[in-house]
Structures are given as C-alpha cells and as structure tokens.
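Missing here: one protein chain of the complex. Every other protein chain is in place.
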Amino acid sequence: MSGAAPGGVLTFGEGLMKLALPPAQRLEELGNLRAECAGSELNVAAALRTLGRPAAWVSGLPGGPLGDWVRAHVRALDVQDLSLERPGRLGTFYLEDHHPPRPSRAVYDREGTAFQALTAADLNGSWLGGRSALHVSGISLALGPGPRALALALVGAARERGAVVSFDVNHRRLLLPDHAAADTYGPAAQRADLTFVAERDAELFGGAEGLRALNPQAQIIVTRGARGSETHLPGGEVITQDAFPTAGPGRVGRGDAFAGGYLHAYLDGGSPREALRFAAACAALKTTLPGDQLRASEAELRAVQAGSETDEPRR
Amino acid sequence: MSGAAPGGVLTFGEGLMKLALPPAQRLEELGNLRAECAGSELNVAAALRTLGRPAAWVSGLPGGPLGDWVRAHVRALDVQDLSLERPGRLGTFYLEDHHPPRPSRAVYDREGTAFQALTAADLNGSWLGGRSALHVSGISLALGPGPRALALALVGAARERGAVVSFDVNHRRLLLPDHAAADTYGPAAQRADLTFVAERDAELFGGAEGLRALNPQAQIIVTRGARGSETHLPGGEVITQDAFPTAGPGRVGRGDAFAGGYLHAYLDGGSPREALRFAAACAALKTTLPGDQLRASEAELRAVQAGSETDEPRR
Amino acid sequence: MSGAAPGGVLTFGEGLMKLALPPAQRLEELGNLRAECAGSELNVAAALRTLGRPAAWVSGLPGGPLGDWVRAHVRALDVQDLSLERPGRLGTFYLEDHHPPRPSRAVYDREGTAFQALTAADLNGSWLGGRSALHVSGISLALGPGPRALALALVGAARERGAVVSFDVNHRRLLLPDHAAADTYGPAAQRADLTFVAERDAELFGGAEGLRALNPQAQIIVTRGARGSETHLPGGEVITQDAFPTAGPGRVGRGDAFAGGYLHAYLDGGSPREALRFAAACAALKTTLPGDQLRASEAELRAVQAGSETDEPRR
Amino acid sequence: MSGAAPGGVLTFGEGLMKLALPPAQRLEELGNLRAECAGSELNVAAALRTLGRPAAWVSGLPGGPLGDWVRAHVRALDVQDLSLERPGRLGTFYLEDHHPPRPSRAVYDREGTAFQALTAADLNGSWLGGRSALHVSGISLALGPGPRALALALVGAARERGAVVSFDVNHRRLLLPDHAAADTYGPAAQRADLTFVAERDAELFGGAEGLRALNPQAQIIVTRGARGSETHLPGGEVITQDAFPTAGPGRVGRGDAFAGGYLHAYLDGGSPREALRFAAACAALKTTLPGDQLRASEAELRAVQAGSETDEPRR
Amino acid sequence: MSGAAPGGVLTFGEGLMKLALPPAQRLEELGNLRAECAGSELNVAAALRTLGRPAAWVSGLPGGPLGDWVRAHVRALDVQDLSLERPGRLGTFYLEDHHPPRPSRAVYDREGTAFQALTAADLNGSWLGGRSALHVSGISLALGPGPRALALALVGAARERGAVVSFDVNHRRLLLPDHAAADTYGPAAQRADLTFVAERDAELFGGAEGLRALNPQAQIIVTRGARGSETHLPGGEVITQDAFPTAGPGRVGRGDAFAGGYLHAYLDGGSPREALRFAAACAALKTTLPGDQLRASEAELRAVQAGSETDEPRR
Partner (left out) sequence: MSGAAPGGVLTFGEGLMKLALPPAQRLEELGNLRAECAGSELNVAAALRTLGRPAAWVSGLPGGPLGDWVRAHVRALDVQDLSLERPGRLGTFYLEDHHPPRPSRAVYDREGTAFQALTAADLNGSWLGGRSALHVSGISLALGPGPRALALALVGAARERGAVVSFDVNHRRLLLPDHAAADTYGPAAQRADLTFVAERDAELFGGAEGLRALNPQAQIIVTRGARGSETHLPGGEVITQDAFPTAGPGRVGRGDAFAGGYLHAYLDGGSPREALRFAAACAALKTTLPGDQLRASEAELRAVQAGSETDEPRR
C-alpha cells in the first residue's frame, strides 16, 4: 500500500496497550492478562483498511520494545505507520469485561505518555498529501494541550486542502470532566463534515440540536447502542437505522468500526441512509470478533445487511 | 480486622475444595480442573465482609497443605478464621457446569472429612462474644451427628446471648433424602430469626406455612430463582421482589450472596422490603463473577437497584 | 462389545481431523487450534452407542500416527472399528465458530485422502452380518467415485439382507455444487427406509414432495434447525416436532445426534412421533456438549422430553 | 483384543485419579489441576500392551461417572477391564512436581475407596485362564486386609496354574510405616518369580541378600534411579545395567514402565541381561512422556538401546 | 499476627506489578502476560514470614483496584500491611525470561508512582515499635528524593532504637547510572549492620574493601550467583559458601530470599557461617518456585542443607 493513494484517509490518535482481564474477572483477582494493541483512531484506520481503503495513522510512540510492539501491529493491520518517536511511556489500560448488571470497567494508566509529548510543531505538511479525509477524536483533545493543538492543526490543514474532516466526540469521563466537554470538543465539532457522537455524550452539547448550532453543515451521526443510530442532516432531516442483532466478545471498538464504516461509505459516495446502514453492519460484525479492530469484507457486510446469514456453519 | 467488632457475624460450616470442570464438559472427559475454595457458610461470611461487616468462620479442617490452602483463602477473604484442626479428609466435589437443558451436576466426595469430626464438645464460648448474629445452614445438620450437634449448640448459645440467628435450609438431596428433611432441619428453623429456603425445599415442610407453623416469629425468606423472592412476615404479610436480570459464570453461591446480603441489611436496620431488594441485588452481582464468593461494594449494589448500569464500559 | 450383536448398526463414512479455532476467532489470526475427531457417520455410530446400541464404523484411514489417532478415538467411543488402511492423507478441516451475524465457517482440506481410495471392491460381506441397519450419508456420495460406489454397494447389500437403510442427505456445498445434488444423492434416497434432509437441502430435490417421488415408502425426516423438524410418512401424513430450547458449544454434530436418535428409536419400535421427539431431545443434548459426538443416557433424554430440568445444579 | 490370548498378563491394583499441579507449583497456591488416570499396576498393564502383549487389569471401582472415567481410560489404553464395581470412593492424590532440591510430593486422599472393599472372596477363577503371568505390587498389600488377601490369593492361584508371578515391592511410605514393610510384603516376595525393588526399599529387607533369603529362586531386580539397575540371579550372579540418559516430564510411572518392560522381555524368553537392558530403555522412554503410562514401539526401544538417536528432528 | 511481636522485622520499599511474559517470549510478540505482585523488600518480608518470623511492610500505594490488588497479596502473604495511600500510579515492569545466551530483560514502567510521593515527613514513630530489625534496599534510594529521604530516616530511627539495620545494595542499572551508585547507596551502607551486595555491584564501591572502608562494623555479604557467596567479617575474616545446586522458574527473587534467610538466621543468633549457609539454602529453594516470594519451612531448609533430597517423589 503506498499510503497516499487516492481515497486514502489519515487518522490521528494515541496507541495504547490494552491489558484485558479474562471474562468476568475483577482487577482484585488479577493474574492472567491479554495484551492487545488499542487506540480509537487506529481502529478507525484498520476498519477503513479491511474495507479496502488506504489508511495511515499519525501518533507518538516511545522507542524500545513497547513502541516496536505497536509498530508491528500497525504493520500487520496494513495501515501506514506515520508515528513519531517521542520520550515518555506507552499508555496502558486494564479492561474488566463483565456480564450485566455489573458494568465493564476501564482503569486507565496513561499519564506521561509519548503521545502527550506531541505538539502543533510536529505537524508535517506531507501527511495529508493526496488524502481524501482526516479522522480525529475527542480523546486526543482531552489528553493534553500538545495533542489538542496538533489535532486542531490537522483539522485546519485538512480543511485548507479540501479533505473531508471526520470527528468522533468519543468522550471519556475518566479523562475529562463532563463540564469541560463542550469547550474541549467544540472547536473540532465546528469544523467537521461528519460528527459522530454517542447519545449520552450529545447531551453535553444540548443534544444534536446543540451540535447543529455549532456547525450548520455537518452530518451529525448519533449512536444509541442497541437502540440503533440516526443521522441528522443539515436540512433538519433525521434518518434512523436499527442496530443489527449481534453478539460476541467485541463490544470495545464497535463505535470505531461504525465510524470507519460510515466514513468509508461516505467517501464512496453513499447516501446518508446507505452510510448509516453500512456503518451499523460494521458495528455488528465488529462485535462478533475479539480484539479492537474490525475484520470484514464488503461481501460479508452485504450479507449482514441482507439478513441472509443463518445459524448453520458454512460447509 | 479484630473479629469481634460491633456488628460482626459468626458463621459455621464445612470448607470444601470445589473441583470445577471447564464449561459444558462432562466428568467422563475429565482432564483440566479448577480448584476453588467453597462452602456455603464461608460464602455468607465473605459476602458480609465484602459489604464491610466483620465476619468470622468456625469450621473443622485437616492439617497439612490442603488445610493450609483453605486457611489462606479465608485470610485472603479477610474473614476471621476460627477453624479447628481435626483428623480426616478435606471434602471435595466435582462440578459440571452445563447449558440447559442438560442440568449442571455436583458429584460429592465428602465422606470422612475433618469437619465431620467436630462435636458439641468443641463449642467455644468466646466465638460468639460481641457478635451480632450467627449464620448456619442445613448442610451442617445433614452432614452427621457431630456437626449437627455443634450447629444446634451454637444456635442455642446465640439465642442465649441475644444474637440474631440466621438459618438457610440449603437442602442437599445428594446428602440427605427428602423424607428426612423436616426432622433434620426443623430444630434450627424453630429457633431462627431469619429462615432462608428455596421454594422447592419449602415444600418439604409444607410450604412457607409449614415453616411458619414451626416458628411464629421468624422472617421466612423464600427464594424462587429467576422468578424472584418473597419474605413472609410473622403477621402474615408477604413481600415480593423480582430478580434483577443477570448473567455470568457465578450461579453457584448466589444463594449465599443473597442470604449474606439480607442479613447485612437486616442488621443495618433495614426493613424487610429493603433487605429483600438488597439481597436480590447481591445475588445478581454474584452471578456475574466466577468463584463462589461475592465481591461488591455498597455503591455497586445501589447502582444495580437503581438500574442505572448500561451495557457500555465505564471509561 | 462383540460388534455384530442383535440390534447393531453399521455406519460408513470418512473420519477427519477437525481443527477448531477458539470461539469467535478467524483463520487470519490463526494460532491455537483444537484437534477433534470428526465424521458425520462416526458421530451417528457414537450416538447409537451412547444410547446402548452396538455400532460399527467402516472407513478408510491412512497408516501411521494420524490413523492411529482416529482409531484410538473410535475405541474410546466404544464403536467397533472396521476401518481399512489405505494410502493417502487424513482429511482435515478448519472450523471457525462465530457469533451471529457472522456465519461459522468450515475450510476443507480433504483432497487425496485415504478414504477416497476406497472402492466397491472393498465391500466385505461380513460387515453387515447380524446388523439391523446401515447408515450412510451424502458426504460419501460426494467425495468421489470410489466412496460413492462403495456406499451404494453397501446400500444394496443391506437391502438384500433386509437391514434398515438410513440415509442422511447432509449436502456439503463446499464439496458438491447444488446442481449436482439430486443426481448424486438420488440413488441412495431411492432405496432408503429413512431419509434425513435439512429443509434447505430438500429444496434441491423439489422439497419433501420431490424426495417422496423418488421413494414412495421412506419416512422422510426434514430438519428445520431451531424451527423444529417433521416426518413425512408414506401415506402423506406429516408429523411435526418443535425443537427443544438448548444452548452451548456443540452445534456441529447435532444433526448426526438427531439422526442417530431417530434411528435408535425406530429400531426400538418407536412410532414416528416418538422417534421424532426422541431425536429432537438428542439434538438438544448434543448442543450442550463440546466435541462432535453425543453423550447422553436414555434417562437424561427422558428428562429433556419431560421438561423437568431446572436451571439449578443437581446437588 | 480377546484378553486371554497367549502370552497375556493379568495385573491387579487400585486405579486412582492423580490431580497434578502445574510444574513447580505448591498445594498452597492450588488453582489449576490436571486429572490423570493413575495406578502402578494399570501402568504395568499399559506398558505390556503398548509393546504388543495382551494385558488385563483387575481392580475395584465405584459406580457413577468417576468409575466410568477410569474405565474409559482403560479402554483407551486397550487393556482388558476386569474391574469390579464396589461401594466407596475413587481414591485421589495430589502431585506437586518440583525442581531439585525441592522434592516432588504426593498428598494421598485414598481412604475409604472402592478398591479397599475387595476381599479374597472376589477371586474369580477365570481371570487367570490362559494368562502367562500375574503382576501385583506392594501397594495393594499395604492398602488394607481385603486387597491384601485378594492379592495373595491371586499369587497363589497363579502359582498353581504355573503362571509367572511378578511382584514390585513399590513401598509407599505415606501408606505404610517402614517397620511394617518386611512383614507386609514378605509373603508376595517369597512366591514371586520376579521381584522388583528400589534400592532404598531393599534396605527394609536387609538388601538384596535379605530378599534372596526369602526366595532362593527369584530374579531380584534392584532399581537405582539414575545410577542404573541390577538383576540378582539365583546363583548369586549380579548383572548390572546403566540407566540410559533421559529427560522429560514423566518421572512418575517410569518404575512401572521398567517392570512392564522387564516382564515383557522375560516372557519373550530374553536373558536377564536382555530384559534388564530392555527395561532400562522402557524407563528412559517413559520419562520423556507426560502422563503415567508408557507409549513406545519395539522399534523405538531398539533405537534407544542402539544409541542411534540424535538431537535432530526426524524430517 | 500481631505485627509488632518480638523478633519482628520492618521492611520498606515499593510494590510493583510484574507483567511476566511466557518463557522465552519477547516483548515484540507480546500477547499473554501474567501479573504478579513484586517488590524486593516485600519479598524479604515474605521470606521472613514463611520462616515463622513476624514481618511488616511500609510502602506507598495508589487507591483503587490496583492498590487493593497489592494489599490483598500482602495479606495473603501474612505480612502486616503498613502501606500509605498516595496519589500516583502503581509501577509496573515487563519481564522477559530467556534461555542463555539470550539475557532475561526487565522493561521498567515506574515513573510517577505513588511510592515516589512518599517523603521523610511520612515517618511514623510507631512503625519500628517492638521490631528487632529494619530492612531497606538501594532501590528505594534510587527511586527519587522522597523515598530516599524516608529510607534514610527509617535507618536513623532504627539505629536510635537499637534495631538491626539490614541493607541490600540491589543496584538497578536501569534506574540509576553506575557512576552515581556509591554516592546514592553510601549513606545506608555506612549505617547498616548487614550489607548485602552482588559481586558486580560491589565493584562500584571498589569491592568489599571499599564497602568495608565505609563501615568498619558491618557484616558484608557478597553474592556471586552460581559461584556461591561470602561474608566479610569486621575483623577481616572471609567466610565462603557454595551455592546449592538448584533449578526452576524462580530466579527473580532469589536474592531477596537469600537476604531474608540471612537476616532470619542472624536474628536467631546464628553465626555468620550458619547464616550464610541458611541463606544459600533459601536462595536454592526460592529458585524452584514460580512467583517472587519464597515459601519454605525450616524443615525443608534443613533437608537442603543436609543434601538429603533425592530425585524421587515423596510418596
């Protein structure tokens, strides 16, 4: 993959080591862990790539074996690695995966990371060369002044070049207090062509209407978990989509698969209705897989949308 | 933990090694096993302790490494260990965990255990000193004359001291035939302040009415699995509580978590309705966890009762 | 087991190594695999054996350790091994086990197997001596001219001796194109006393009516997955049976358990209604178990049919 | 296998469940266990069988799934199962497997087993019919009066029929105090054709000379671990054999493989020197394997004796 | 355990999460990890405790589930927990465990930990009440000014009270450059009664002579890995001890077991020769065990010193 091929997308965000506990286990009984390469914007890049679209990822990583570990994962995902080596840690988080009514839980350990050492001065003019779109998320805006400045600089550069700007609010309550959300994420929401937001996070802006007030032109895509999703169009029309029934170990990352799928269909010229339906199918297939990244072909996604799969093995 | 702190509870019962098979596997294909420390009354003590209440456990254990293994578990649970070393085996049981319609199945191997060597002469006057309550179960009454005599002596001593007596019928068909149930468990049921009984076991006494006939003053708490639970009050009032929806690997021990939760709320001065609701939340959270013992904070239990948890990870 | 005891059944088919991936994992992330001994007709023999009926299995296997591995499994199942050693490979297949809407998937690697080296000349007159029935499936008919000829020769020999002929269409789309199905499987369907067919495969013959046209005397048993099953009797009567609710890791092999159960009840003199209900219970219990073979006693099957099992462990 | 084929051997002893801890782990940290089917005399039968000789095993087993589990293992080993169902437990033992200088350790839990319910009255005249040899060990003599009486009755019956009597002292210090060893094991040692004894156990009889005093005709085979083995012939000649260098997880059961190998070579007409060398090779190959039973072909044993194996994989 | 019982020892140091990779695996192939509770001074406390001596541990830990995880481990070890809750992370490190000639490797991630927030102002006068000794290591001196000040304050307080001061240099090249070693560790080495130092680390002080120059009264114990150990006595005498042959997974922590064993024997009044020999046996038994902490009884240590263990399981 040559990286800057036509239709390609650049994503920007932190890479992390997810330390996943065995299902239903609590940190207090910690013993075996599974290390997985994580990061919302890397997941979006991986979703775009599995769908056949060139994708590249800008990040900040430490040197040494832990940074090499992330880089090998990015290569295995066939995503172009544009990460910069910076001093600092590799951020980690522990993830407890529980059955309801016990909530699953992330415990972050992401202070002092290499990613946080990035600044707007790191902006490289070539990153966006030939790309069709940029994808950033609110996580980078919440992680500190350096990443925030670089994210917003990228948004500005993308707009200048006429690239599509995709923004996922992705509010993390353990990183940023609710009261700071609107101010922190607003500058990106104002300039995005596509804004993804979970229903509960939209309330921090006063709902979809609040986001519309910030940005009259964006498609505002509100995800509602098992209750489906909806796209608010600039003219006020709201398109709704049910969630496809699904199950499996892959709840983490389904929002990223959704965003990646929507962006992919949008760049392919799909209508909002088509993009929303395609994104819902991506989220459904992501849920069936372990790990944080979607793997699926367009044919598999068509089958999900057609509802043609049975419970019988293919043999 | 100082053991005899105000509000503390003493429980009495056998400690066992549960040899759990992998999910869905049968004993005939035995290979890998998971050893877990089990025992209904120890589970009740652990539930009380995780809720912040001092708890102690009287038992009989063999010397040597298997007894030490149990003792280390009790210490890890932060339950005060009042067990006595006695000659005999450590009882074990194999547990097959199946999907319906294949029933899960315990295969007991608990003949000749150290616990069965206990007698009423082992009663130690200091055990109940400063405790608010005693909890025993029908298992100890069914395990042989020695444990039965000691259990009833403890009940008598508790009543003398004015401590609350909590009794869980906990009938084990593989230990005692149904026809012997009423005679065996009756003497404890007659003297309990709280009697817990599964709906199917209550029938051995002629239902809740039969238990009421034995004991006019007790709160009789009937558990009905997924169909909820109910407390029969002395005056005839019946309070009902739905089960909270739940899932997970921890079906074994949920009855103990229920009893521990009810007793905890009762000792805190909660009304029967509050205690029943709290107990139901304890059972729901227990179900989400592997192992036999509840781990949960009061905050987590409040969230279950408030129904405020979503399927989204906390992050 | 003396093999040719009264009531015994002979089955004929290929033995395979199933290389099962961990749940929800894709071949592209291949790492750990679980080797299990598989083969539809061996599964039927194992189902008959666990129900107490003598069963023998004719097959073709390579020499060396992989053939020995299969033979040890057959011995462990207490099925009489009548396999012949032939040059060639042991066939394998990879099985991805997914959550819906992602379909589970078999990837066959069964070219050039020892089984395919069998021919009609291998027919051994003693195999059917004293047997009450023969069971074959469409897989053997689809695997090549040699196995096909031997399967049909066995059917002919069974009919000559008056043994019941049981035939499971068991169409494998990855082995045979749909358009060749009717021609390939027809000769066996014409001569069977019992024909098992999945609803979607029946369509390749024009539905149950099409199969009836081929064979006026057979009981035609159509399986419909979670939607139940039905037996089409020669006189036109159709008996229906709901599927028993079930769950678990054992979807593969439930059709074989169904066929084995039906054949067992039929040979015991059960009515079509009884056989259909018994078969449905076998499929339900198979689903609860890992591996490809049913293990269940008649008592367990009666309990499933009576609906007497609860979610509580037996203890 | 027809069981009483020419050259066949009958062994008698208890079957047990070995609960093996992960390497280097102590019981105090118990968690995962591996259940394996164990029993010294069953191991000897398995060694004879893997070498191509018919072998049968007499034992006492409980009914139910744990007894079935043992019986399935015996069938998988292709050893004829002559066990009797008796009331009582299935004996178990925990095995810690340590690196030196920490000694490996068995913790027995074998009180009240079904095997101990056997008595001399259980002797079945047909068991020895057509057999060439009987093998018993001191474990059965130490386990209680019933098994002891039956073992000695078998020895008597074997001598009457002219079958070879093979006896392995196999002293278990955790079952019998040293001071009782000579009296307990003496009656079998007096009547054996082959007596196997570990060097440290021989001292309980006053060394090989003490055993010779009991029995002027036996071949007395003294095993000395890594320091080799020796056969004391009736005439006073002592043949010595170095141990073959070996490594691996299978230290438990190597003595049984040694005894089985010696007996096999002896029954084949091998000289004491040949039998000793063959037995040493069996012990070496057993050590390389997990589990308690030898698996090896005569060709593999010849290669070990020839020293022709290199460290290179065969490919 | 009452904590301040006679003969008790206080240790001070950081608690960490060791993230251990499977044997022979590199971080670049990271996947499964095993979390273990680590910390040199906690290991020393655990060694003292397993030998029957009361032990307490002062540390700084974060709140929340990761701190709770450490505290549960300390309780399970039966070591008195005197840790303080402080803001900051729980330090972690990754450990690759390799076969030679590939060196095993730690990758530290211990910036910004709660332990580093400790200062001399945290000194609690009651900690040393009734203790016989204090143990600290150079790790705490290297971790930052706060821990360094508190460690030295503890050393001062111990000397005032007449408690034995035990100091293990334990130089970590990944935490402190070699050139800073003498200055950093010197103040503790000057005031210690026992100074433990690896041979290669002693060179940073100019060898044992250099350490002697700092402190004329200390026993200076130099460890030399497989080449044994030696105690340099104040009078110039040097006592040497061979390492006991050993093997197993527990190389990490053997130095702590050595120090704990030496200190235990010293406090029991053992001569330097006895203490050195006892310490060497502790290190040998530690090596046989997984995890970082010694578990062994005095009887087991006597057996190692007597060389009485064989390769045979105890049974």
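Letters A, B, C, D and E mark the chains in the order given here, with residues in each chain numbered from 1 onward.
Rule of thumb we're sticking to: a contact is a pair of C-beta atoms (placed from the backbone, for glycine too) under 8 Å apart; a residue touches a chain by one contact, two chains touch by 3 or more.
Not measured: the values here are computed from a predicted model.
Student: Could you tell me which displayed chains border the chain that was left out of the figure?
Tutor: A, C, D, E
Student: For the chain left out of this view, which of E:75, E:159, E:172 or E:314 touches it?
Tutor: Of all options in E:75, E:159, E:172 or E:314, contact with the hidden chain holds for E:172.
Student: Of the residues C:89, C:273 or C:314, I need the one that contacts the missing chain.
Tutor: Considering the complete complex, C:89 is the one touching the chain left out.
Student: From the list D:59, D:195 or D:287, which touches the chain that is not on show?
Tutor: Going through D:59, D:195 or D:287 one by one, D:287 is the residue touching the chain not shown.
Student: Quickly run down the residues of chain C that touch the omitted chain.
Tutor: Within chain C, the residues touching the omitted chain are 17, 19, 26-28, 30-35, 64-66, 68-69, 72, 89-90, 92, 94, 107, 109, 111-112.
Student: Residue by residue, what part of chain E touches the chain that was omitted?
Tutor: 23-26, 28-29, 93, 95, 97-106, 108, 172-174, 198, 200, 225-226, 251-252
Student: By the contact criterion defined above, which parts of chain D meet the unshown chain? Give residue numbers in ascending order.
Tutor: So the residues of chain D touching the unseen chain are 244-250, 284-285, 287-291, 295-296, 300, 303-304, 307, 309-315.
Criterion: only the chains that are shown with their structure count from here on.
Student: Rounding to the nearest 5 degrees, give the angle of the rotation that lays the CA atoms of chain A over those of chain C.
Tutor: Nearest-5 rotation angle for the superposition: 120 degrees.
Student: Which pair wins on C-beta contacts, C-D or B-D?
Tutor: Taking the two pairs in turn, the one with more contacts turns out to be B-D.
Student: Could you tell me the distance, in whole angstrom, between the mean C-alpha positions of chain A and chain B?
Tutor: The answer is 46 Å.
Student: Listing for chain C: what residues touch at least two other chains?
Tutor: none
Student: Which two-chain combinations qualify as touching?
Tutor: Those chain pairs satisfying the definition are A-B, A-C, A-E, B-C, B-D, B-E, C-D, D-E.
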